[in-house]
Structures are given as C-alpha cells and as structure tokens.
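Note that one protein chain is taken out, while the other chains of the complex remain in position.
== subunit A ==
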Amino acid sequence: MDRVAHNQQLIYQSIVYICGFLLFWEWLRPLETISDTGSLSIFVIYAAFCFLISMLKVKWWVSMVLKLIGIVFIVDGLFISETIFSGSWFYLLSMHLEFNVEMISNQQWSQMTPLFRSLLFLILLWLMSYLLYYWFVIAKRVFLFILLTFIYLAVLDTFTTYNAEVAIVRTFIISLVAMGISSIMKELNIESIKQLNFKNLTTWFIPIIIVIFFSTFVGFLLPKLDPQWPDPVPFITSTAGHVGFGEGQSPIQKVGYGEDDSQLGGSFIQDETPVFKATVEKSHYWRIESKDMYTGLGWERSSKLVYQEQNDGQIGLDMFDDTLETEDYTAIISFESGSELSKVVYPYGIKEIKGNDQVQYLLDDQTGTIEAEGPEQRGILDNYEIDYSYPSFSVDRLSESSGADPDDIQDLYLQLPNSLPERVRDLAQEIVAEDETRYEKVTSVERYFSRNGYSYSTQDVAIPDQGQDYVDQFLFETKVGYCDNFSTSMVVLLRSLDIPARWVKGFTAGQQIDSDLPLPELSVYQVRNSNAHSWVEVYFPDVGWVPFEPTKGFSSPVDFYEETSSNLEDLENETEQNTEEEPEEETEDQPAPGVEDFETDTAASSGDSDGVMWNWILSAAIFVVLIVLLYSTRYRWMTAFLLQRYKKRHDAKVYQDAYHFLLKVLDHKGFKREQGQTLRDYANYIDKRFESNEMSRFTHHYERFLYRNEIDSDKWGEMTELWESLIKRSLS
C-alpha cells in the first residue's frame, strides 16, 4: 500500500518537476534571438540532463560527477579540438581558465572567451536545475518561478525582438498544470493522506483539466487588444535622455555607427553625440566599410576580414579605375574624446593617412575597412590627416560601361537569399523595363523611391515579422523607413537584375560649424552619431565601384558630370532636381540623418559590446542564482554558524536565540506554532511528528530557563546535542 502511495507521490513530483523544466526552457528559448548564443539545443539538452538527474534522486556525489562529465563533454565538443583528456587538452583548458580569471580580476568582462562563458552558463544551468528542484519538489512553491517566467517573457517581448506570443500561451498552460498538481500534493501532505484512490483521483483531476482547457480555450477565443502604448523603449529612453542601452541586437536603437547589421528595422531616437570634426575643402560622405551578404533580415559579411598591413600610411585601396577624373584634397579628422572608433573614416579616393607614426593601418581590400592598430589601445585615432583624390564620374563613361563583371565580383555581389519573395524581382524588372544600359537601370532604381510614395521617417519603422523579408516589407507594405531601408532595397533590387551592388556604411558630411580658420576655402564639419548613414555602391566594369544615394532627402555623395554639351540641359535638370530633393538641413539644420543600428552609447566602440552585454547578463544571472541559493539554504548555513556560536559561548542569550532559531526552522518546515500554544504542547506535537522525545527534553530545559530563570549549565553539552539533532531532523 505504502509503495503504491510512494509511487503516486513520485509521479506527482515528476510531473511538477517536468513542468519546471518546461518553464525553464521558456527562459532559454529567447536567448537565440536576443543574444549571440549559438548551439542552444546543446544547452537545452544539458539542462534536461541536469533536471533528469535531480529527478532520479541519485546520491549527490553521483549526480555531481555526472553533471561535471556533461559539462566537460560539451565544452570539449564545442570548443576544444584536441583529443579529450590529452595533455594538450588540459593545457588548453588551464590556459583558458587562467586567462579568464585574469580578465575577471581586471574587470574586463568583455574579454572572456566563449569557452569560459559557456562554462559559466553550463554551471548556471546546473544550479538552476537544483534550484528548481528545491522550489518545485521540496518547498512545493511553484508560484514564484511562474511569476518570474511571465515577467521575463513580458519584458523580453516588450524590449527585444523576441516574440513571446506563443511562449506566453505555453507558459500559461504549463503553469496551470504545475500549480494544480502541486496544490494537490500540498493538500495531501497537510491532510496526511497517503494516497488517492481512483474516485478521489478523478474528483481532483477533472476540475484541473476542465479549468485548464476552459481557460485556454476562452483565452484563445477572446478578442485581444492591440498594444495600447507605443513601443515603450523609445519613449522611456527619450524621456531619460541619452541613457545608454547596451543591447545591440534588439530594436532598442539609437542612431549611430555600429557593427552589427544582421537585423535591421525598428524605430530609433536621435543621438546628437558628436563623433568627430572634419576640416575639409569639400563636403562629402565618410566611408567606413561595405557589406556583401544580405540575409533577408540584414547585412553580414560573407567572409572574415583579411587585413593587409599598409606601409607608411599609404592606403592601397583601389575602388575605381585610375583614369577617372579626380581632384586632390586633404582632410583633417579629429575625434571627440570618448568616441574611439578603431576604424578609419575616409573619403572616396583615399591615398594616404598621416597621423601617429606608431600606428599601423590594416586594410581589408574587399570591404574597404581600414583598421588602425597601435601600441596603445586607446587614442590611436584621435587625430589624423588624409590625402585623397576625390573622384567624379562621367555619366557618359558610366553609360558606355559594358562588358562582363569579373567572376569574383559576381560571386560576392550578386548574392540574394533564397527566401527573397518573387514580387521583389518582378518589381525590379518593372522599374527598369524601359532602360537599356546599366547606368540607366541603376538611376531608375535610385529614383524609384522618390516617386512612388515612399517616405523618410525614423519613427514607426517596422521590424520584419518572423519569416518576413526586410526589403519586401519596406517595398510593398510599410513604404516608410530610413537609409537602411532605402539602401538595402536598392542593393537587393539591383542584384535581382544581376547588377553587382553592395551596401556601404559611414557618415554623411555633417553640419558645418563656425570656426576661425586661416584659410577661407576650408570649413569645419561636425559629424555626430545622427549622421551615421548607409548607401549603395554599384559596380561598373572599367569604372569600378560607384556610390549611389537612394534615400529620399539625401543627395548623391559624389559628382556626376556630362561630357557632351547636348546633354547639358539634362544635367541642369538633374541638378535642379537634386537641389529640390535635397533638404537644407543637410548642411544647416540638424541633418535628417541616416541611421545605423547602434550598439553602445559611445557610438564608436566596436565589436565587443555583444560580449559585454552577454557577460553582464550572465554575471547578473549567476549573482541572482547565488542569492537565491543562499536564501533557500539559509537555514543550513545559519545552523552551521549558530552551532559554532552555541558551542563556544554558553550564555542565556545564545541559548534563547538557538531555541528560537529552532522554532523558526520548524515553522519554515510547516510545523506552525500558534501564538497561544505553549512550548510544551508544541514540543509534544513536534515529537509526535518526529517520533522522538528530543523536542520535549530540549523544551523542558528552555522552560526552566524561561520561567524559572535558571540554566543547568552542566547540561550544555546535552542541550547542544539535542539542538543539533533537532535542527538536522527538521531540515532533512
């Protein structure tokens, strides 16, 4: 009979614990979306493994060994290519640990290696499995975790790209099951019912099942209000001023230059933080890099950057044919303090950088990324001077440009995702239906946006839904967006026409500011985060990469000129048109800027901020788990602490504290003493539950102290023993 009852208990516990795991899974699911966590399934499997081991109630050291083995194999499989447990394997691991410990002690969280981060994450999963076991099975308190899960999902849904629509429903159902079963368990426990027979079982379970089905069903059918608030993030951030958000991948955006373009879309708020000042003779765009692979959501690099050292600041970047008409200029760039961009911003036609002698310039030829590397990490790009030959493009030459694109260009710059909807290609065909040359086609596409109801806005810009294409959404549904929308759409449209094109990032010319310069032809431009911009470069055989500006309200970054006089009229028209389109704010007012996803509030820090964020989350999570662990085991460690005190000091106060601590522990374990209940009566009750007489014996001594004010000091030893044994009994 008892066996059956025991099994029944076990089944309930298992169901509740499995519910716990499912809820915990809901915590892991969003990580893939909101962070750079890869191999999530492995982590989920490991979590499941930990939960399973806890559920089987194996001895603690067995479970520890098993979980450790799990961690070792995962770390080995994911990160270490050496043969497992070989000498070099251990060497590598110890190197990693040493390095990371050093980084942690130096508080350089971002420098932690992925291996170490994953290791910490696995340990976190392990701790969580224990914690949930404690919550769900031992303490039978499921509600707190359920509440936390809902809050977590709600926050993620609100503040990140994660879509918790389905997750909320799943969590809801799992929670109801867990709470239903655990309340049955509690009830059984309170009423000391060993086991339910079939009839009782049905009377218990049928209401639960009905409630779950009914509420799910009703919840599903009921009409749902659309969000009543605008997206709270821009609202909050705009209220809070420039309080920096650090999340790169989320739609929390401030305008600025950033690294990660893998998910475009979403509104942003202006950030007027200055980035650099440029002293130039001519206003033009500042280029940083290009990207070649469109994923349907955003831009990525198809291959890693391959840097080549450039000697003496002579930059061998070759984007155009040498025979193009150019004018030589010099520009002086000086960065604002605090905005250290490790990449060089440069104008088209860059020849040479003069700056700090100790700085090495590294160039990735394909993307045009120039990185500076110097003896010190900071301050290497504070000031530099650039000599450049600014090109202008002959329309005739572009129109005449023909011939095949080189293979490597075709390979890289005609890529499109398979998921690209057919209507995008159809639209491209439609736009260029009457054009013959590549130049005509490109200009048709470039102008298409300004004539077909597309509008420039930084507010209420949509993020593609799951499975939706970023370009498709902009072209056909929203028609509202900023530079990323326009430039990406143009690249995609051109590529669908087999015209090689790429997506370029940088800054617009900025705002001219007054300064007392000796030379009247020079002027100073202030470039801010809000000037971050993206545009398009199109490849023309025999000419090279030619920049185009599809974004409504922006003018072309380079000059085009006509050689033949018969076309002069056209040119004038075109220039006129350009002037019309060109908003004056470009140079005078606050410019209506192009935008970029932004990662940290100091616009210029690059690269590692993912890591910083991720590490912060991880550290915070570990911290929280530790606190919770400490709290849930508070009676254990407090017992150890008090025991030491109790053994050392024999005075009445310690004795009284010890007795009351015991009462607290018992109360915590569900043996509640009513305030009108005498200690002796309570002790009898406890002893009956524990089937011993220790509590009565211990209480007898305490009564004597309390009501007679006498302590049998020769009985300290016995009392300590009684106390220890009682605490152990109640905690077990």
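We adopt the following convention: a residue touches a chain if its C-beta (ideal position, glycine included) is under 8 Å from a C-beta of that chain, and two chains touch if they have at least 3 such contacts; residues count from 1.
Quick note on the criterion: contacts and distances are computed from a predicted model.
**Student:** Just go with whichever of "Response regulator", "Homoprotocatechuate catabolism bifunctional isomerase/decarboxylase", "MoxR family ATPase" or "ABC transporter permease" UniProt uses as the name of the absent chain.
**Tutor:** From the listed options "Response regulator", "Homoprotocatechuate catabolism bifunctional isomerase/decarboxylase", "MoxR family ATPase" or "ABC transporter permease", the omitted chain resolves to "MoxR family ATPase".
**Student:** Among A:W25, A:Y134, A:F690 or A:F705, which one touches the chain that has been omitted from the display?
**Tutor:** Spelled out, the listed residue whose C-beta touches the missing chain is A:F705.
**Student:** Please pick, from A:H6, A:R645 or A:H660, the residue that touches the omitted chain in the full complex.
**Tutor:** Considering all chains, including the one not shown, the answer is A:H660.
**Student:** Residue by residue, what part of subunit A touches the chain that was omitted?
**Tutor:** Interface with the chain not displayed, on the subunit A side: 652-653, 656, 660, 663, 674-681, 703-709.
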